[in-house]
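Attaching a single structure in structure tokens format; questions to follow.
A protein chain is absent from this complex, but the other protein chains hold their places.
Naming follows writing order (A and B), and every chain is counted from residue 1.
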Amino acid sequence: MKEDSRPDEQASERSDSTLVSPTRGRRFGKGAFVFAIFLGLLFGVGTFTFGYGKGASYLSNNPQSCVNCHVMQGHMDSWQQSSHHHVAVCNDCHLPHDPIMKWVTKADNGFFHSLAFTMGGFKDPIQIKERNRNVTQSTCIDCHKDFVHPLLPATNGGDMQSCIHCHADVGHAGR
Amino acid sequence: NIFERKQEARAPFTKVVEVSEVSSDPEPWGLNFPQQYEDYLKTVDDPYTDFGGNHALPPSKLEVNPWLVRLFAGYAFSKDYREARGHAHMLADQEVTKRVTDVQQSGACLHCHASIIPTYRRIGLEKLGKDASVASLASGFQQEAVIAGFQEVSQKKYEEVHAEVEKTADGMDPISGDPHLGGAHPVSCIDCHDPDTMQIRVTRPGFILGIDKLAKSDDPVPHLPSIKQWRDKGSKGNYDPNTMASRQEMRTFVCGQCHVEYYCANKMTLTFPWSNGLKMEDLEAEWDSTNFPDGGEFYDYVHKETGTKVYKAQHPEFELWSQGIHARSGVSCSDCHMPYEKVGATKVSSHWVRSPMMNINKACQTCHNIPEEEIKARVDLIQDRTKGLIDRAASAMTEMLDAIIAAQEAGATEEQLAPIRKLQRKAMWRLDYIASENSKGFHASQESARILGESIDYSRQAIAACLKLAAGEPVATAE
Partner (left out) sequence: NIFERKQEARAPFTKVVEVSEVSSDPEPWGLNFPQQYEDYLKTVDDPYTDFGGNHALPPSKLEVNPWLVRLFAGYAFSKDYREARGHAHMLADQEVTKRVTDVQQSGACLHCHASIIPTYRRIGLEKLGKDASVASLASGFQQEAVIAGFQEVSQKKYEEVHAEVEKTADGMDPISGDPHLGGAHPVSCIDCHDPDTMQIRVTRPGFILGIDKLAKSDDPVPHLPSIKQWRDKGSKGNYDPNTMASRQEMRTFVCGQCHVEYYCANKMTLTFPWSNGLKMEDLEAEWDSTNFPDGGEFYDYVHKETGTKVYKAQHPEFELWSQGIHARSGVSCSDCHMPYEKVGATKVSSHWVRSPMMNINKACQTCHNIPEEEIKARVDLIQDRTKGLIDRAASAMTEMLDAIIAAQEAGATEEQLAPIRKLQRKAMWRLDYIASENSKGFHASQESARILGESIDYSRQAIAACLKLAAGEPVATAE
């Protein structure tokens, strides 16, 4: 796939400012601070793994880089079968589309996956955490917000259904 | 909580015409939301038009299952009881059923068959001595007045209340403020939507009171997380679905306003029996412990063949769904009965509320990625098993009636019959519970079979008890 035809880029072109919510901005302020300290403290431990496990692949958009960790293989295999494989790579769904949170999440997940992979002891099949679940929901909405307009809350701050309540298979049925 | 996804609102829609809390006529709403309105109008279509033109009534359940006539002996249901059909018919079907034309019914019947909230509000406001003008009716929901009006008319005569609905305005000219009088309507946009925001909501007093009782019970209701949250926060005040339920829960609650077991007659106000929980036994326990205002024991009718006071179960879809795997998985009524459909560049909820089996592709296949015939085969299998057990329970029930009649003819005393009547009531309630539920077991497959198994048990225990009476043996009491 050519770099310039990546769907996430098309998507971010399409995305407008309405999705950068004030709430998210606030959360970033505090979260990023705590995160930075934490990262600093643990940096030494994680560095070898991060490097050897091609942790830098987190900085890339290539799905192949995710399967440097074989625990991601099932997701990769079924992503290739999925309705989205030609329109969205892993990062299109798993990284926030807003430019700042994107890098925070990248660092955060990249670091913790490396740590978890090295130390073991994570759940198998892997279970997504609430925080990352919210990321995927936000990316669905970002790409599809026109189409799903009626599903958005009628009033500000209202809740809405989880897309994968119905579309569980879109990214990857397998785990 | 996975349902809580606080989001920014959608862009406000453009209102072609203004609608308000008095707009029970759906037509002006249709100008704002043509797609939903068009679908809604399709609910006049139903598979029964083959039976001789649009005006024919749907098939009689009594003819298909003659044992129902014996089950309901002495009750209005034994005169006329038909298949349900689309929402557009609900008011007309009620008006012409022999249950209404041949029997005096109460005004509470209209709670679920007409767009009655503005009428409740008007009568409530009058009762409370407040302004009941059309402008006042249009100005807000005014729950207190709605509930007051509901309580006021529930026990009045059907015809009387029907006339009240007809004389309430069903709309108001937004500029002149003039009322529009278009008569009574079946369930309409205003019954499920806030006219300002279009958010879904519940309006029916029966549900608002019932779900609060449920929240205050100790039924775990794992499928209704907002109730758990309310309890965890100390169960303060009342549980208010309109402000506390998640949107996904609301997608079921709007249906739970009507598709539920109820008491609806002239001895007390319309009641949803949820104070112990939503299981069949919980509902039964509420009826068992209810007394009428006059102090008498609760019952729905005296079974004519046997003289036993029994309960009538009506369409407990919400309650049975609650016991099923879909409820536990967070699947709402609307997910299946009002699935999203792609219309042009957007997706909307199908307002053609109907059997999902007429629309398997949208109703099921998004979640169940398997062929349509296979889905149909699975539903058929569940329904066939249920049907087989219903027939079995029905045979046991009719044999029981014969046995009780024989015992009475042989001179059994009331004292001797007392435990047998208890068994009879349990057996009939359980059979009716599943037979009157409209999914033929689908909404909770194992639970349906369990309930029917119990019905068989009680019917046949009653038979044995009668035979023992005849033989002069002592009869054990029902457990």
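One rule holds in what follows: a contact is a pair of C-beta atoms (placed from the backbone, for glycine too) under 8 Å apart; a residue touches a chain by one contact, two chains touch by 3 or more.
Just so it is clear, the model here is predicted, and its values are computed rather than measured.
Out of A:87, A:107 or A:168, which is the one that touches the chain we can't see?
In the full complex, the listed residue that touches the missing chain is A:168.
Just the residue numbers, please: which parts of subunit A touch the chain that's not shown?
These residues of subunit A touch the chain that is not shown: 49, 52-53, 70-71, 117-118, 123-125, 127, 168, 175.
For review purposes, identify every residue of subunit B that touches the missing chain, sorted by number.
222, 325, 328-329, 370, 374, 377-378, 382, 385, 388-389, 392, 396, 441, 445-450, 452-454, 456-457, 460-461, 463-464, 467-468, 470-471
By definition in this document, only the chains that are shown with their structure count from here on.
What whole-Å value do you get for the distance between subunit A and subunit B if each is reduced to the mean of its CA atoms?
So the centroids are 43 Å from each other.
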